[in-house]
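Only a single protein chain was left out; the remaining protein chains are all shown in position.
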Amino acid sequence: MPTELPTLTPADFASDQDVRWCPGCGDYAILAQMKKVMPQLGVARENVVFISGIGCSSRFPYYMNTYGLHSIHGRAPAFATGLKSSRQDLQVWVVTGDGDGLSIGGNHFMHLIRRNVDLKIMLFNNRIYGLTKGQYSPTSPLGKVSVSTPMGAIDNPLNPLSVAIGCEATFVARSIDVNIKHLGEVMKRAAEHKGTAFIEIYQNCNVFNDGAWDYATSKETKHDNVLELEHGKPLIFGKAKNKGIRLNGTHPEVVELGKGISEDDLLFHDEKAPEPTLAYLLSRMRHPEFPEPIGVFRDVDGPKYDVELNRQITAAREKKGEGDLNALYNSGETWTVG
Amino acid sequence: MPTELPTLTPADFASDQDVRWCPGCGDYAILAQMKKVMPQLGVARENVVFISGIGCSSRFPYYMNTYGLHSIHGRAPAFATGLKSSRQDLQVWVVTGDGDGLSIGGNHFMHLIRRNVDLKIMLFNNRIYGLTKGQYSPTSPLGKVSVSTPMGAIDNPLNPLSVAIGCEATFVARSIDVNIKHLGEVMKRAAEHKGTAFIEIYQNCNVFNDGAWDYATSKETKHDNVLELEHGKPLIFGKAKNKGIRLNGTHPEVVELGKGISEDDLLFHDEKAPEPTLAYLLSRMRHPEFPEPIGVFRDVDGPKYDVELNRQITAAREKKGEGDLNALYNSGETWTVG
Amino acid sequence: MTTTTAEPEVANPKTVNPVPSATIRFCGDSGDGMQITGDQFTSTSALLGNDVATFPDYPAEIRAPRGTLAGVSGFQVHFSSEDIFTPGDTLDALVVMNPAALKTNLRDLRKGGILICNSDNFQKSDLDLAGYDVNPLDSQVLEDQYQLFKVQMTKITREALKDTGLGTKEVDRCKNFFALGLVYWLYGRDQEPTLRYLQSKFSNKPEIIAANTKAMRAGWNYGETTDAFTSSYKVEPAQLPPGKYKNMKGNTAMAWGLMTAAKLSGKELFLGSYPITPASDILHELSKFKNFGVRTFQAEDEIAAVCSAIGAAYGGAMGITTSSGPGIALKGEGIGLAIMLELPLLVINIQRGGPSTGLPTKTEQADLFQAILGRNGESPMPVIAARSPGDCFDAAIEAWRISSRMMVPVMVLSDGYIANGSEPWLIPDYNKLEKIPIHHPVPSENGEKFKPYQRDELLARPWGIPGIKGLMHRLGGLEKQDVTGNVNYEPENHEHMVHTRAKKVDNVAQLIGLQEVEGPETGDLLVLSWGGTYGACKTAVEQCQEQGIKVAHAHLRWLNPFPRNLGDVLKRYKKVLVPELNKGQLRMIIRSKYLVDAQGLNKIQGRPFFVQEVVAAIRGQLGLASANGSKPTATAAVSGIAGSGDAGG
Partner (left out) sequence: MTTTTAEPEVANPKTVNPVPSATIRFCGDSGDGMQITGDQFTSTSALLGNDVATFPDYPAEIRAPRGTLAGVSGFQVHFSSEDIFTPGDTLDALVVMNPAALKTNLRDLRKGGILICNSDNFQKSDLDLAGYDVNPLDSQVLEDQYQLFKVQMTKITREALKDTGLGTKEVDRCKNFFALGLVYWLYGRDQEPTLRYLQSKFSNKPEIIAANTKAMRAGWNYGETTDAFTSSYKVEPAQLPPGKYKNMKGNTAMAWGLMTAAKLSGKELFLGSYPITPASDILHELSKFKNFGVRTFQAEDEIAAVCSAIGAAYGGAMGITTSSGPGIALKGEGIGLAIMLELPLLVINIQRGGPSTGLPTKTEQADLFQAILGRNGESPMPVIAARSPGDCFDAAIEAWRISSRMMVPVMVLSDGYIANGSEPWLIPDYNKLEKIPIHHPVPSENGEKFKPYQRDELLARPWGIPGIKGLMHRLGGLEKQDVTGNVNYEPENHEHMVHTRAKKVDNVAQLIGLQEVEGPETGDLLVLSWGGTYGACKTAVEQCQEQGIKVAHAHLRWLNPFPRNLGDVLKRYKKVLVPELNKGQLRMIIRSKYLVDAQGLNKIQGRPFFVQEVVAAIRGQLGLASANGSKPTATAAVSGIAGSGDAGG
């Protein structure tokens, strides 16, 4: 029920609480973008709810002048599923971290994604546990030295996008804290998607994992290491836009444009591909072998748990009429005394 | 430490406990194959441990005359990780169900796979909760009518192989309870793999979900609906071996052989492909659009958590010498009184 | 077919003996359809106007191999012309479909009781499976001690059904209806209700209807016409309070109570649950009622289940989660958050035998500590326990009344015994039930900021929900400032909040009334019970009172907080006895709180109390010799439409 909304500014979305991240933390940029994007979404503040788990990132809801729930570690998707399933009128965002979302919360993440509940989830990936002071996380690379892995991490990291795609995601995207324009656009796309929209955001923890994403953010290297996906467009990157990705069987390869290779030889992006294999393939392109794609990997339509649940409610009511408790009590075999 | 092993028979692997599955349950066939394969693996019975969660399938360990642990619902991978990481000499098998492994146990499943702990995991997929009498499971298809979904299931099912591949699996395979020879071969391949070997087994629950896999097991339809993967071979199926799978971009398509299409035009299977995209693509082939591949989808080498952990122990000992507690106590700043 | 009775003075053939009540048990293999048989007998008896109480008892986990001891499934019915509160201690009649059932159930049959056996199932292989060296039916012992009837049920059923065109397997699955028909004859029951059941249940399978009808009739006729049975029994209708009744299972009553509470409070119900025995049936039942606005969510695990319910509660729904012990253990952290958020929530625990996976299909009361004390930090919550199958309906409503009034999660305890048991339920009129008023705050007129932790006189905070303009606020699990709800780490505030949350729970005592006592106001002994042991304790105390013993009975509905006068009540008796199906959990709390030397009667066998066990304990406490000298034994069970087996996990 869209009603006439007053024109709001980012400042209208700032709560009265002090923001308590370390100076220089990437979370600030993400918060700023969210506040900027919010007024453009055409949703009243009181119909927006942010739900988070525990972690630095999970402080996010306190700073938004909307409704919010700072819940327990890893479980935000479950709270959000309950809320959204019973309140279709709300726009629900989940904010999580690489530990919150993929370590303790991995199961809920997986099931949220497959259920395709109509809500948006942003995973602030700083490849570290920030709040608990620097243990490695499920996205920390092999060999990562941290307080809990003094000899280096020995677990293969998870790739958040591959996981999501492996779990039947209908919308997956990636952006970067400091890429503010891109980030804002991706947030908007997520908001528009119907179903679970998952965004991985590269976020710098300048205290415990400073520079983890330097290759993707530093002026000198970012053009060679990041590739902006555009629907229907060939995969091109490099400062001079002179490099591209070509498909060889099911393997991507980096090629230079010119010298007999034209744009038409390249892999073309298709967000809408019904099968997720292309999105999966793109999620496998990792630094340093490949530039890492950012933008929307996949955006398709599918049944949404919450929508279907409410549709069943409506259908049942239409078919059987609004439930009548007295009729229920008196159903089946009964007998009368006295 | 391979020692001279006596020649054992399947009967040597039968425990003294009554098998308590429903008559006709697919679990019997799997148990029989396991007992058959065991003597061929060259591992002494006392060095084998089966670990399960809770469910009909999870009764498995009681019936094997090896060591075994019937643990709690969904957590078998965690017990197995602890055991294998501290006991490299043991061969550890995890037995789980679609509910145990993918619903409550999804997170441990995901992290076991990514850590690539050197153990084997068999998921008996009957697309239903057997033990608790017939609720739908994460692998039940959309629309599944069950005691908890009288109007039909509205959650997209998970595809166990896609999930595993999304989580960096190094070995994934699929087989079918009644395909006993194939099943035995796949079990052997899993046993040989170094790292986490994941097998999905289509299993019929004849009480609560009878016929869920009929399309893949009935004499009439199985050749059209199942495709046996062979490393290095083209993807061919059909009773007359006259159909195949061809790649169109990143999409597979079913083609008929002959009429201008030869085996060379088909997609060739490569278990060893370093990137998992091919395996992922194969996992997406689902009935009825496609024949469903069985066999080994992927079998590559990667760092194994347990092996690396023990390597770090050895390395630390080599570098620093066996730990000396007295030296530790006396390290750092100390002072003497009296 | 020989018939021998231990009571030679029995009258003419086909005498009808009136008895005030009877307890019977059907038992057989879990594939033999004993649960359906028992259910039918129960409904029919209830329709005849008897008071009834049932106790189904089925094997744990997986269906065991046919014929084994582990695979035995039983269903006990107590039906009476008087008010009854338990399914009976010892059996008047036992129907066994195979040797395994005989072996595991015989000890509950009273001396001289009726023992009906399907003698066709006592072949060598059957005997082996049950561990019998010789056929017990051939031994004189059984004939001496019981009224033994060896009936060739398989053969006669096959005979009766030979023209139905069904295969042997299908035909044999009708044996239970033969047994049912026979017992119907034995107790003079009407076959009509069961015929109606068959018609409605198998409307599209006429051959099944026909076959089971034939089998049942064959059983009836067997009793009526053969020489085997010389007399039958009659149990007159009970004098229940006037009204319309239906037979009610505990889990169904719980589900209906929840739906009723939702409607009474103008709320839609959201259930987040994960299947687990013996709680799953509530999920199943609620899933049927989408047209009541009931949303059920089968979550990926118990943690997601409770968290989804809290999420729904945050949005203004009636959030509920249901489980059993091991699942409740997983919900502890989530419940702690709900306590901190001060949101209404119902956590329903259908207790089973523990610890760990334990005895999943058996009953126990050993989760009381977990309910009251089993969370990190100081995290009190109100706890209510249902006392009988029908009472689950009322307990659910009362729990929600308190939870929504006080903005606090409430734990509702039931157990496997009352969850699966049944009793006649006086059908209420929804319109006469007391409404549950719920207010959601709206923005203050003077533009004052919304204060999510401003409290009313009972210390409840307002339930502000998303979607309301001007009430935007953020909640979380960190300690928060009173009134504003902002995160706050100040020492004094924390202490204040810990006390406030506790006081709020204590204030529930102002809403739940005073503790009542049945029996003398003062006396030698007070029996203090809670939960599903109500029936056994009430009956035992009444029996003792009839024997002139100065004993009273107080049954606790709320376990936290206790009624305000409980301390006074306890002091009025010289002794306090707390019977529990655990090692003494309520007793421990009572002792601590009131410093009374309460004694325990404790049974941890996965089974309910027998009335005589409680009677014996009462007499023991008072130094009286036991009423009959004999150690009390267990109670009633027969076996036939075979379903999917009876199990749980």
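In order of appearance the chains are A, B and C, and numbering begins at 1 in each one.
In this text, contacts are C-beta pairs under 8 Å (C-beta built on N, C-alpha and C of every residue); 3 or more make two chains touch, one makes a residue touch a chain.
Computed from a predicted structure; not experimentally measured.
Enquirer: Considering all chains of the complex, which shown ones does the missing chain contact?
Expert: Per the contact definition above, the missing chain touches A, B, C.
Enquirer: Of B:C25, B:M38, B:C56 or B:L83, which one is in contact with the hidden chain?
Expert: Reading the full complex, the residue touching the unseen chain is B:L83.
Enquirer: Taking the entire complex into account, which one of C:N176, C:T296, C:T321 or C:S379 touches the absent chain?
Expert: If we include the chain that is not displayed, C:S379 is the one touching it.
Enquirer: Would you indicate which residue among A:F124, A:F208 or A:F237 is in contact with the undisplayed chain?
Expert: A:F208
Enquirer: To test your reading of the contact rule: which positions on chain C touch the chain that is missing from view?
Expert: 59-61, 70, 303, 324-326, 328-330, 332-333, 336-337, 339-340, 353-360, 362, 364, 366-367, 369-370, 373-379, 476-479, 489, 491-492, 494-495, 498-499, 501-502, 582-583, 588-589, 591-593, 595, 597, 603-607
Enquirer: Of the residues in chain A, which ones touch the absent chain?
Expert: 18-23, 54-56, 59, 72-74, 103-104, 106, 129, 131-136, 138, 147-151, 207-208
Enquirer: Can you list where chain B touches the absent chain?
Expert: Looking at chain B, the ones touching the missing chain are residues 15, 17, 44-47, 49, 51, 54, 61-62, 64-72, 75, 77-87, 89-90, 107-108, 110-111, 309, 312-313, 315-317, 319-323, 325-326, 328-330, 332-338.
In the analysis below, only the chains that are shown with their structure count from here on.
Enquirer: Tell me which of B-C and A-C has more C-beta pairs in contact.
Expert: Most C-beta pairs in contact, of the two: A-C.
Enquirer: For chain A versus chain B, what separation do you get between their C-alpha means, in angstrom?
Expert: Averaging C-alpha atoms per chain gives centres 29 Å apart.
Enquirer: Among the residues of chain B, which are close enough to touch at least two other chains?
Expert: Within chain B, the residues that touch at least two other chains are 103-104, 106, 138, 151.
Enquirer: Would you please write down the residue numbers of chain C that are in contact with two or more other chains?
Expert: 290, 300-301
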